[in-house]
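Okay, so here's the structure we're looking at.
Shown here: the complex without one of its protein chains, the others still in place.
As written, the chains take the letters A, B and C, and residue 1 is the first residue of each chain.
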Amino acid sequence: MPIERDARLREVQSWGDFFRFAIDAPALGSGAKPGQFVMVKVSEGTVPLLRRPLGIHDAGPGGIELFFKVAGQGTELLARKKPGDRLDIIGPLGKGFTVGATPRGQRAFLVGGGRGIAPLFFLARELVKAGARPVVFYGGRTVADIPLRDRFEKAGFELLASTDDGSFGFAGFVTELAGRELAKEKPAAVYACGPDPMMKALAAVTSKHGVPAELSLESVMGCGVGACWGCVHRIRNGSGDGWVKICEEGPVFPGERVIWP
Amino acid sequence: MPIERDARLREVQSWGDFFRFAIDAPALGSGAKPGQFVMVKVSEGTVPLLRRPLGIHDAGPGGIELFFKVAGQGTELLARKKPGDRLDIIGPLGKGFTVGATPRGQRAFLVGGGRGIAPLFFLARELVKAGARPVVFYGGRTVADIPLRDRFEKAGFELLASTDDGSFGFAGFVTELAGRELAKEKPAAVYACGPDPMMKALAAVTSKHGVPAELSLESVMGCGVGACWGCVHRIRNGSGDGWVKICEEGPVFPGERVIWP
Amino acid sequence: MAVTAKGVDLSVDLGFLKLRNPVLTASGTFGYGLEFEPYLDLEKLGGFVVKGLYYKAREGNPPPRLVETPSGLINAIGLQGVGVEAFAAKVLPKLRGLKTAVIVNVCGADDDEYLAVVEFLDKQEGIAAYELNISCPNVKKEGACPALSPRTTFDLVKRIKAASRRPVITKLSPNVTSIVEIAQAAEEAGTDAVALVNTFLALAVDLETRRPKLGNVYGGLSGPAIKPVALRMVHQVASRLKVPVVGMGGIMTGTDALEFMIAGAAAVEVGTASFVDPDAAVRVVDEMARWCEAHGVAAVRDIVGTLKTS
Partner (left out) sequence: MAVTAKGVDLSVDLGFLKLRNPVLTASGTFGYGLEFEPYLDLEKLGGFVVKGLYYKAREGNPPPRLVETPSGLINAIGLQGVGVEAFAAKVLPKLRGLKTAVIVNVCGADDDEYLAVVEFLDKQEGIAAYELNISCPNVKKEGACPALSPRTTFDLVKRIKAASRRPVITKLSPNVTSIVEIAQAAEEAGTDAVALVNTFLALAVDLETRRPKLGNVYGGLSGPAIKPVALRMVHQVASRLKVPVVGMGGIMTGTDALEFMIAGAAAVEVGTASFVDPDAAVRVVDEMARWCEAHGVAAVRDIVGTLKTS
């Protein structure tokens, strides 16, 4: 987990509030696994003080890609960076998705809501490499919230889109869409990232059908390295329930272990 | 004294740590008098918190010019601005130099040390307009500290330069240089801006020769509008000595009224 | 305006004083008000608190008097000012006409001087209330002031209340173990309201000279840096006192002001922000109005103390 102080922003693509950064950072790209994240310094000064956690959207020997939505001060500052700018990034951090949970030849459902789609592109590529057949479910409030459709399709991934307002694809929650497909034919595994309500609903569906699910959780993070205990989520343990550090034991947890408020 | 929130940086010229900004801001330019200053917002956030006081380097109906040296965090941020960027500026503030102190046809000495040269360009122009004959003394530690030489000469002003290290012009303090000229033939008035030691030395020279001097003082400023009492300097009053607000009664004071620590 | 274009009622009633809106400017950051006339319409403010007044004119502290810190400002002005007589003769007449609440920040080197200031000002017209500044950290050694103990607070407030013909808002110091105890002492002594917080006693060091950056060694920290602590203190005090609380500390925006009101402040004061933007206080009023409109809040006073802590 190096500190890459000389990462270079190579390419920026944006759709409204959504941004995709291609970053030259060999040290980060090589070791990365899907579902892991990085901590990005967004300000040179003390406002905001902390780094921002962002999932690894894609990775290779040359570096990594990020995909983020402007949510506030930090991502707003990050969005102003221009190609050629230096970035200060720590990672890869955390434990990722279990690619191996989907045997060769079998189907895996990847369910992403809004910015939660970010880590699923990297995951889809790794699943294909492993001989699995990813099906991507991509949902948003409206069509503007699902800008990565083309990217997934160009990459040759099967993608089903949904919007709450019906402005594109299936009209309704992405969890409904995924639920229907899942009822038709069970996938070997479901991998998901998105807002808590979506994850909660999905956890219900998958457990009902007895399909193993892996959920990537979010929280405000202090250190990202397991030192501050600031990023906890309620998780079922052998020993019982407890506040577990998302940055260290997560961000990905088995659906049945996640306890929702 | 308007708040010009939509001033536009038109042109940037720089020499190492020194920057000249030409700014479109009609509301600021029209009313300005030489020796007055403006308060410039340097950060969108809370670090640094306060505006920075900068003298008016030149002014006209279209706007103003600033000339500054990077001294720390605020001027460092300011120096990053690019042509086209918006600037948030309050001014013109304070009382300026008394152009009328130099009668038509007579000579005035303008003594500037380092960044202190800033307000003297505007002053020289106004003196010429009033039919006076400004002689500019421009000093710095080394040649790199006196980048505005050409500008003054191109504008047709008589300029005598000095450097402490002798790398350009007279070798020694600008106050010595001015002192010698002053000993030869007294000017009607001396106007000065620069570091305290220079001002102090100059005040001594001018009072020795009985030449009226006007000194532009500096201080950290909170409000720039006379409300915080944060910018005081020791000044002789009819009533006696006191801490006087530089932003309101100054920044320019008669040499004999200024009390040095 | 007391009622916005879209019909939101911004007025607040402190009992002893009705304000057009809850936004005042903080003492020492708004001069005598007049300095700001070029930048804002004083009658758009709920009111303003003038610079701390002693009976006699004061020299103040040697410079430097100001130093910036991350998201903060330390000041050690030392309450330089004109004294009550010059204030009454030169300043007050110009303020009298204004349709806004003029509050005078009352100071004293000892209890007698506080009393003298109040007795003198009681004879003047055009003052809405006194803000009793028992909490300035820049006058006595290491920030000593009456607001550091319930006993001295009680005694001074009691004496001033007995003498004053005007409402008294007691301004408290954050440099205490229990600001609730001090506030309660002021309430028992009969204060009409409490204002908090004054500045935090602070030090900045110049590494190169190995000297304090301020002429007075210590100074008072203000600005956004202190807001979270000020907000906590306002919440603690407001949830226990009967008299209204005037909240301040790092308010830069309408959002900041509304947070203080939700925490329990019946009104707020804008301080350091006026240095950054001379018209900041009016901007705060406008932002507050817009938020109420957008959130269907009919009267801003309805949000006071609505913080849900469970």
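As a convention for this text, a residue touches a chain if its C-beta (ideal position, glycine included) is under 8 Å from a C-beta of that chain, and two chains touch if they have at least 3 such contacts.
Just so you know, these numbers come straight off a predicted model, no measurement behind them.
Every shown chain that the unseen chain touches in the whole complex is listed here: A, B, C. The chain not shown here is touched by just one of A:Ala22, A:Ile90 or A:Leu215, and that residue is A:Ile90.
Contact with the omitted chain, checked across C:Leu121, C:Ala263 or C:Ala281, is made by C:Ala263. Across C:Thr69, C:Asn133 or C:Thr170, the single residue that touches the chain missing here is C:Thr69.
Although one chain is not shown, part of chain A still touches it, namely residues 1-3, 41, 46-51, 90, 219-223, 225-233, 242-243. The chain not displayed touches chain B at residues 45-47. Remark: the residues of chain C touching the chain excluded from display are 69-72, 74, 142, 148-149, 175-177, 200-205, 207, 209-212, 217-218, 221, 223-229, 231-232, 235-236, 250, 255, 258-259, 262-263, 291, 303, 306-309.
To be clear about the criterion, only the chains that are shown with their structure count from here on.
The most centrally placed chain, judged by C-alpha centroids, is C.
Ranked by C-beta contact pairs, the top interface belongs to chains B-C. Among the remaining chains, A is positioned farthest from chain C, on the basis of C-alpha centroids.
Taking each chain's centre as the average of its CA atoms, chain B and chain C sit 36 Å apart. In terms of their C-alpha centroids, the spacing between chain A and chain C amounts to 48 Å. With centres set at the average Cα position, the gap from chain A to chain B is 55 Å. Touching two or more other chains at once are residues 45-47 of chain A.
Residue positions 70-71 of chain C each touch two or more of the other chains.
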